[in-house]
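The complex appears here minus one protein chain, its other protein chains still in place.
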Amino acid sequence: MNSLQVSKIIPSFSWGSEKIFIAGPCAIENEEDLEHVASVLEACQWKFLRGGAFKPRTSPYSFQGLGEEGLKLLNRVSQKYHLYSVSEVLSPEEVPLVAEYVDVLQIGSRNAQNFSLLKKVGECKKSILLKRGMMMKLEEFLLAAEYIAEKGNPNIILCERGIRTFETATRNTLDLSAIPYLKEHTSLPIIVDPSHATGKASYVTPLAKAALSCGADGLMIEVLFLGLLKRQVQLRKRVLPLFPVIVE
Amino acid sequence: MNSLQVSKIIPSFSWGSEKIFIAGPCAIENEEDLEHVASVLEACQWKFLRGGAFKPRTSPYSFQGLGEEGLKLLNRVSQKYHLYSVSEVLSPEEVPLVAEYVDVLQIGSRNAQNFSLLKKVGECKKSILLKRGMMMKLEEFLLAAEYIAEKGNPNIILCERGIRTFETATRNTLDLSAIPYLKEHTSLPIIVDPSHATGKASYVTPLAKAALSCGADGLMIEVLFLGLLKRQVQLRKRVLPLFPVIVE
Amino acid sequence: MNSLQVSKIIPSFSWGSEKIFIAGPCAIENEEDLEHVASVLEACQWKFLRGGAFKPRTSPYSFQGLGEEGLKLLNRVSQKYHLYSVSEVLSPEEVPLVAEYVDVLQIGSRNAQNFSLLKKVGECKKSILLKRGMMMKLEEFLLAAEYIAEKGNPNIILCERGIRTFETATRNTLDLSAIPYLKEHTSLPIIVDPSHATGKASYVTPLAKAALSCGADGLMIEVLFLGLLKRQVQLRKRVLPLFPVIVE
Partner (left out) sequence: MNSLQVSKIIPSFSWGSEKIFIAGPCAIENEEDLEHVASVLEACQWKFLRGGAFKPRTSPYSFQGLGEEGLKLLNRVSQKYHLYSVSEVLSPEEVPLVAEYVDVLQIGSRNAQNFSLLKKVGECKKSILLKRGMMMKLEEFLLAAEYIAEKGNPNIILCERGIRTFETATRNTLDLSAIPYLKEHTSLPIIVDPSHATGKASYVTPLAKAALSCGADGLMIEVLFLGLLKRQVQLRKRVLPLFPVIVE
């Protein structure tokens, strides 16, 4: 395998000792909610706002996202709060559209071996956040990154987000051994998504701390059901304090 | 979940009590080899010839297939031997091209939750062979089929091809419980691919028999390394006799 | 690994082309129920009656079995109906007691790597039914059998009963690839337990047929909730007809 060169993750971002802290709602629903998250992020000095505009839903009958409208909203809000924007791209055809609006294109775990998509984002100039497939061996994960790099794009952030195992107490099993393994085999930055890994708000903080302790270069935290949160203040209090706790 | 209606699998194929027997090389390499397989299939009364023209390789440095040239070759050979043709499609953009040349479009296991691709093949008029993802629960498998059907294409063949487990004695673990489960939940035909499941030639025949015994509607058998086989007669003898044994 | 020699499975049983068909309740509850099962078995020409007297329960608060009383009952009923008896042994200390009453000592999947127990049954003269652990690689399964054989007891029946995977549609994932693998690596007889593997009555018959089709030397079928069945005739009708269907 060729070794990958990472020049800088985000063209206009001074990559150095800083961690890549990303947070935001799973799906963008409206401007008010997104602004609320963005203001919290700015206050916590987290630099990356994520939000899904195109959603890879297991069922065709689930909400599929706001599409281009969502991207515009994400773009506007992230600029207003001086944040980098992150959003998922689902098909090769959509790459130019998503790349027009966001700083970091995310490849979701279900598309981690969608080679047509990997090649296509390899041709674009934006940074790529590649999530590990839920049944992907670490070696295959690196080969998927290689698909992107081989097309000329070395700006890849790897993201461990849990693998599928027999254990049902958590949504997936977060595989933190991936951190030292990937550090040994690549110079790409590696972040951890404890939200999707555990599926449980109270496990996010301990596992986020664990991830940073064993060398992760950053975190991606899901701000769940924000629209709902606005109306359920007590629930929001449980989730939003994550940021200061983790950043401390 | 909506129930799916299967009118007939292949427009010009008299679907009824007949089994869907598919065989062919993983990747189409040359006409001579493909003709050889086709002639064996015709003699065995297997009706479907498969061959990969676009290959989803784990590594970007592996052979990626012959592309359109391979599709033309598959089209020519399958017509000559009165066979239906089956080939994999990797991205939404390639759907019209592949649909022009083949009777059945295959969605590989790595793309089983590539929802953009599922929607796109849902819009075409050809039959779709949907392979189970190696990390896919059966409920998710049915929901992936639903993506295709929801776009108007009910001609879907489901294919169990092994799931990823801790066991390393075989390439994957063939999950034959999927057959009674799927029979209970859908009226779509279900076939089994014991070749990719086991990764071992000597296990293909026993597991093919097992699949048919528990109700599978057909089989997909990989004829591996045929180019190599031509030059290693003793090896070919081991693989080709599979057909009569299984069809008996 | 030494190759294992199987002289004859049951000292008084004419082992040859005959299959090892075992059935019975998970836990022995009362004589009436056990007699009922035994009479059905005799009518179907199944030769082995199983019943649990000592139960390995996940929770200490579940019913732990009738103990020696259950063994006596099993012994009496199996002799009356000319059946061989099979019962599980849980600890080295209980081996002599269980061996006094039954023809075949079963090692359950949770004890498949309980090496003290394996050594102890290796010293007794009765046949041993060794169930595969639910997270046991096939190579480890053979090494567990080796523990028994190494102590001087070659009369071992291997039993595939499903492995633990991410799939939750069935209780476990029945791994029928184990049959050709084990046939290739040992001369020991291999049977299949589709009841524990699937946990669903309607899947037992198709998977039992599949097991026999790919070369299994027999079956072990759970007759679930017989006490309950007696009072729910319609349910019993669903389960008991398994035998004729499978034996046909």
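Brief remarks follow.
Each chain carries a letter (A, B and C) given by its place in the written order, and its residues are counted from 1.
FYI, a contact is a pair of C-beta atoms (placed from the backbone, for glycine too) under 8 Å apart; a residue touches a chain by one contact, two chains touch by 3 or more.
Remember, predicted model here, so these are calculated numbers, not experimental data.
When the omitted chain is restored, the residue from C:K19, C:K72 or C:R110 that touches it is C:R110. The residue from B:H36, B:R110, B:R132 or B:R164 that touches the chain not shown here is B:R164. Of the residues in chain B, those that touch the hidden partner chain are 164-166, 168. For chain C, the residues touching the absent chain in the complete assembly are 1, 56-61, 90-94, 110-111, 113-117, 119, 133-135, 140, 143, 146-147, 150, 164. Within the complete assembly, residues 135, 137-139, 163, 165-170, 173-181, 184, 197-198, 202-203, 206-207, 209-215 of chain A touch the chain that is not shown.
One rule holds for everything that comes next: only the chains that are shown with their structure count from here on.
Think of chain B turning onto chain C: fitted on CA atoms, that turn is 180 degrees, to the nearest 5.
Both chain A and chain B derive from one sequence, and where they touch, over half of the residue numbers involved are common to the two copies.
Centroids of chain A and chain C (each the mean of its C-alpha atoms) stand 49 Å apart. Rounded to whole angstrom, the centroid-to-centroid distance between chain A and chain B, based on C-alpha atoms, equals 34 Å.
Along chain B, residues 135 each make contact with two or more other chains.
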